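Note that this complex is displayed minus one protein chain, with the remaining chains in position.
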Amino acid sequence: MLQTGFIRNCWYVIAWDHEIPTDGLFTRTVLCEPIVVFRSGTGFAALEDRCCHRAAPLSKGSKEGDALRCGYHGLKFNAQGRCVEIPGQDHVPSNACVRSYPVALKNKWVFVWMGDPAKADLTLLPDNFSCDSPDWQNIPGYLHYDTNQLLICDNLLDFSHLSYVHAATLGGSTAIAQSKPRIERIAGPGPQGIRVSRHVPDVPSPPFYQRFKSYTTNIDRWFIYDFLVPGTLIMKSGGKPVGGDPNDFSDAVQLHSCQTVTPETEHSTHYFFQQSHPTGSGDASVTQKIYDMLVLAFNEDRDMITAQSQVLERDPSRGFVPISHDAALNQFRQLVRRLVEAETLA
Amino acid sequence: MLQTGFIRNCWYVIAWDHEIPTDGLFTRTVLCEPIVVFRSGTGFAALEDRCCHRAAPLSKGSKEGDALRCGYHGLKFNAQGRCVEIPGQDHVPSNACVRSYPVALKNKWVFVWMGDPAKADLTLLPDNFSCDSPDWQNIPGYLHYDTNQLLICDNLLDFSHLSYVHAATLGGSTAIAQSKPRIERIAGPGPQGIRVSRHVPDVPSPPFYQRFKSYTTNIDRWFIYDFLVPGTLIMKSGGKPVGGDPNDFSDAVQLHSCQTVTPETEHSTHYFFQQSHPTGSGDASVTQKIYDMLVLAFNEDRDMITAQSQVLERDPSRGFVPISHDAALNQFRQLVRRLVEAETLA
Partner (left out) sequence: MLQTGFIRNCWYVIAWDHEIPTDGLFTRTVLCEPIVVFRSGTGFAALEDRCCHRAAPLSKGSKEGDALRCGYHGLKFNAQGRCVEIPGQDHVPSNACVRSYPVALKNKWVFVWMGDPAKADLTLLPDNFSCDSPDWQNIPGYLHYDTNQLLICDNLLDFSHLSYVHAATLGGSTAIAQSKPRIERIAGPGPQGIRVSRHVPDVPSPPFYQRFKSYTTNIDRWFIYDFLVPGTLIMKSGGKPVGGDPNDFSDAVQLHSCQTVTPETEHSTHYFFQQSHPTGSGDASVTQKIYDMLVLAFNEDRDMITAQSQVLERDPSRGFVPISHDAALNQFRQLVRRLVEAETLA
């Protein structure tokens, strides 16, 4: 169940835009590589968080203009990772440099490219439009997991768990687990992945929806999402009262969500998420309420996945009994495996 | 000093009866195997705490009647570990099942059989009568150890430590360490073990006894116990004023104790214990006082044994200098070794 390798030639979210300070340094580990990020010029610099001199973490230094100075012995590095000053000596040797990573900002997500810099391809960024749109409102979220990322992908690729893990929050009905989603492959261009479309007719409105709509009848619900490599969910979901005009969404709840998982190590993961509602829907406190409910629910996931991970680590070699709801996650795991193998052979 | 294997074909205490909730699930690890226990019908069910689907711990699910439902994707298991429902699909494959363990309840101790279920033998249960008898009063206790179980067995098989570890609690005199116990082998039927009989004449009453008797003279003390595989102590102990009629126990302290250690892993252990006094002896608070003193003393043991274990783990290969008081513990360790070897060969 553990991963045997990471896809490297792709974009991983390392931070929300607002996490990178104006005048300071930010550090986070991606694919086991500690990276220091800072604002440089009109964009960002991302450098290996390890001084080439004696391995002090650069993130314990300071930002000087568009450059970074190590906090141990004062070596100064530019945005490309070149050492441009060594205190106490005139000559800077040409091997005095640290690795730099391609960076991209898109809709408040700051991405780093972990593979060959020459292959960095902006068309592989996901369309996370609702993260930064005047039409959508949300509060950005972050959670840290002490598990491998694929266990979280599994979770996001099978919403039958809403009926059990989230019975009191996002779920509210066993009908979700009873329904059968449609599963499709998403080929390129753009990031590859799996499309999952699930319709759940005639169910009670979940506690989650009741926070900002007061339905008195059952509703029809839908969850339609793309789950893209390396681990990004882009989803339209919603619900509306049963029996209404199929084309009338005036009384519907309509949401858009962007979520993405970034491996920190084989055994830990960063989770960035937001669930948006349309600007103008709900009262002033609805954005906060959605966020609060989401955090509550995502902690339910984390509790379960962390416990699952601990069981798995006791004996990773044991097999599973597959069920039909595994279809999407199995296809995604297969896709990841193929991409990792292709990079290994390349 | 570490164990090279566990005896499997025997009963281990997994819980006190009162620890298993009426409507919920209980989990504890025995011999490195996490087990979920719940009440089913008139007895108990004990299942491997790992869903066969994707390894979620079943103990994070819920009890439904006499069955258990996994809290991740809703698979339902009966008391025999058979999956009887998979949400979203009609057919339940025959390999959808988890391991179940034989369970027995005797005098408030809930036992699981960790070996071949076909060999589960109720005659191997120890006679822990005072745990649940109208003639005896006690408060049941539990401690968790971060050490191998055999170090605790060692401790229980050589009471000379009472003079030093428990000088201020159970001990009170170096005469205990000076006395020489009689050591005998206990063969079957019933669980095998070692019988230790120690008489300590003419010593001060220990602080422990003074909690419920006020002796003004020295006393004669005795400790007579069976120490049975896999790690159960059944003991009569007491004391009475020196010089009295050997057959007159009217002014004696008489206690009965049942204690048992269950390996959680090679490096951690569950310890269940109670020390009973006869119903009607002492005032209303004596049961609580005995329990409090016992917990205090058993924490003295745990501190010492944990420290000893940490020293041992630095270099487990170093030898010991044996002393005469090691006789009982050496015989017990030899007995365990023989039984483990016999199972390995079988």
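The chains carry the letters A and B, assigned in the order they are written, with residues numbered from 1 in each.
One rule holds in what follows: contacts are C-beta pairs under 8 Å (C-beta built on N, C-alpha and C of every residue); 3 or more make two chains touch, one makes a residue touch a chain.
Source: prediction; values computed, not measured.
*Asks:* Which residue among A:Ala56, A:Leu105 or A:Val295 touches the omitted chain?
*Replies:* Reading the full complex, the residue touching the unseen chain is A:Ala56.
*Asks:* For the chain that's not shown, point to the residue among B:Ile20, B:Val36, B:Val165 or B:Leu255 touching it.
*Replies:* Checking each option in B:Ile20, B:Val36, B:Val165 or B:Leu255, the one touching the absent chain turns out to be B:Val165.
*Asks:* Could you tell me which of B:Lys213, B:Lys236 or B:His325 touches the chain that is not displayed?
*Replies:* B:His325
*Asks:* For chain A, which positions touch the chain that isn't shown here?
*Replies:* Looking at chain A, the ones touching the missing chain are residues 32, 34, 49-50, 52-57, 60-61, 69-75, 83, 86-89, 93, 95-96.
*Asks:* To test your reading of the contact rule: which positions on chain B touch the chain that is missing from view?
*Replies:* Residues touching the hidden chain, for chain B, are 1, 154, 158, 160-161, 163-165, 174, 177-180, 303-304, 307-308, 310-312, 314, 318, 320-326.
We take it that only the chains that are shown with their structure count from here on.
*Asks:* Please work out the Cα centroid separation of chain A and chain B, and write it as a whole number of Å.
*Replies:* 48
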